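Here the complex is missing one protein chain, while the rest keep their positions.
Each chain carries a letter (A, B and C) given by its place in the written order, and its residues are counted from 1.
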Amino acid sequence: MSGSLTAPLKSLSVQEEDFDVGAELKALTAGRTEVGAVCNFVGLVRDISGPDADHVSAMTLEHYPGMTEKQLSALIDKACERWPLSGCRIIHRYGRLLPGDQIVMVITTSRHREAAFESCHYLMDWLKTRAPFWKLEEDDQGQGNWVDAREEDDLARARWDKAAPSDKTQS
Amino acid sequence: MSGSLTAPLKSLSVQEEDFDVGAELKALTAGRTEVGAVCNFVGLVRDISGPDADHVSAMTLEHYPGMTEKQLSALIDKACERWPLSGCRIIHRYGRLLPGDQIVMVITTSRHREAAFESCHYLMDWLKTRAPFWKLEEDDQGQGNWVDAREEDDLARARWDKAAPSDKTQS
Amino acid sequence: MKILYFAWVRSTIGKGMDQLDGKPEGVQTVADLLDWLSGQGEGYSKALEKRDRIRVAINQDFAEPDATLNDGDEVALFPPVTGG
Partner (left out) sequence: MKILYFAWVRSTIGKGMDQLDGKPEGVQTVADLLDWLSGQGEGYSKALEKRDRIRVAINQDFAEPDATLNDGDEVALFPPVTGG
């Protein structure tokens, strides 16, 4: 149920290359003067990991080509049904990344800030538990360790099962 | 109560000039490889306004120099006490703006996404009700109309009076 | 005491600032000051007509109607804020 006069711009890229957040923000808002709010999240590779704060020298992101695109496209559609968005864009990288490198970007645009904030947060929480990516971290000895899923991520996603205040649809 | 090893980067600009979000994001994350999450909000001038969707051809933002800086600096300090942030930056413009122009930007960075999302949302909700700015909208006839405050903004801010799940301090 | 006006409070009163020599006589609180200002002419009485539409800051912090004023205070009167 979109409150926008024109259809929301939906866009997804699953890629090895880095991305330019500034350029992505401009592309999603150019000429859309109904947009009053832009929310953006970027996930970066951290140099430490896990409960023991082990040092990470690199990370390789494996993914399931095809399923990734299918799951993330469905997620973008869900967000656009639940909130009145003008635009929604996800970029997720795969391959070998170094600390400080960008992994993922979500941008949502809307007339008002609540829809932009909530949908961006929703997309990140869902993406964390539904997009088929797996992180292999390398320590200083070049030893690879598969990152374990975090229970907090399941809890964070489950929060959205309740209808949001701005959710107009009835289940 | 910051969970960062180094003090959070805090920064505020109240200015007439436009800003470059991409450059601001880079500046706040450069060399900070403990950062895993960046949340960013940008508010833009919309071309329609109010319940009757009146067309807006321009907007002038008046502010109270001195009080603006005092209130926004205090707000940044509060956010950095409540969430373990690595960085927090606010830019707010004043003067005459056109539809599509950027008004305000908030960036928060942290190890994890919950802190980044929540603190960014908190800052925008508080800023809306505490930063001394006033919008004068011009319609197509050049007639100026002072924008009324929205009750929703007070409600959105009041939400944060309850302790957040990640809030470690006791009142 | 310095009194600043912003937005439509400023445009209705017709100026951005009044510089007073300390507090006006009989004025102790923010509410007292608003009452006193209302009697200073047409612009003032009109601007302060709907008292619930006025917000006040003392020394650049928000203040309630019962807040006490001091001689050297910077006081500001303005509508509810609409930034962001």
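Quick note on the criterion: a residue touches a chain if its C-beta (ideal position, glycine included) is under 8 Å from a C-beta of that chain, and two chains touch if they have at least 3 such contacts.
Fair warning: this is a prediction, and the values are worked out from it, not measured in the lab.
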List the displayed chains that the omitted chain touches in the full complex.
A
Identified contact with the non-displayed chain, of A:62, A:77 or A:152
A:62
Which is it among A:23, A:53, A:98 or A:149 that touches the chain not included here?
A:149
Chain not shown, touching residues in subunit A:
43, 61-64, 66-67, 70-71, 92, 103-104, 124, 127-136, 146-149
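Note that only the chains that are shown with their structure count from here on.
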Please report how many Å separate the Cα centroid of subunit A from that of subunit C, as a whole number.
47
Dist(centroid_CA(subunit B), centroid_CA(subunit C)) in Å evaluates to 27
Could you list which residues of subunit A touch at least two other chains?
113
What residues in subunit C touch two or more of the other chains?
84
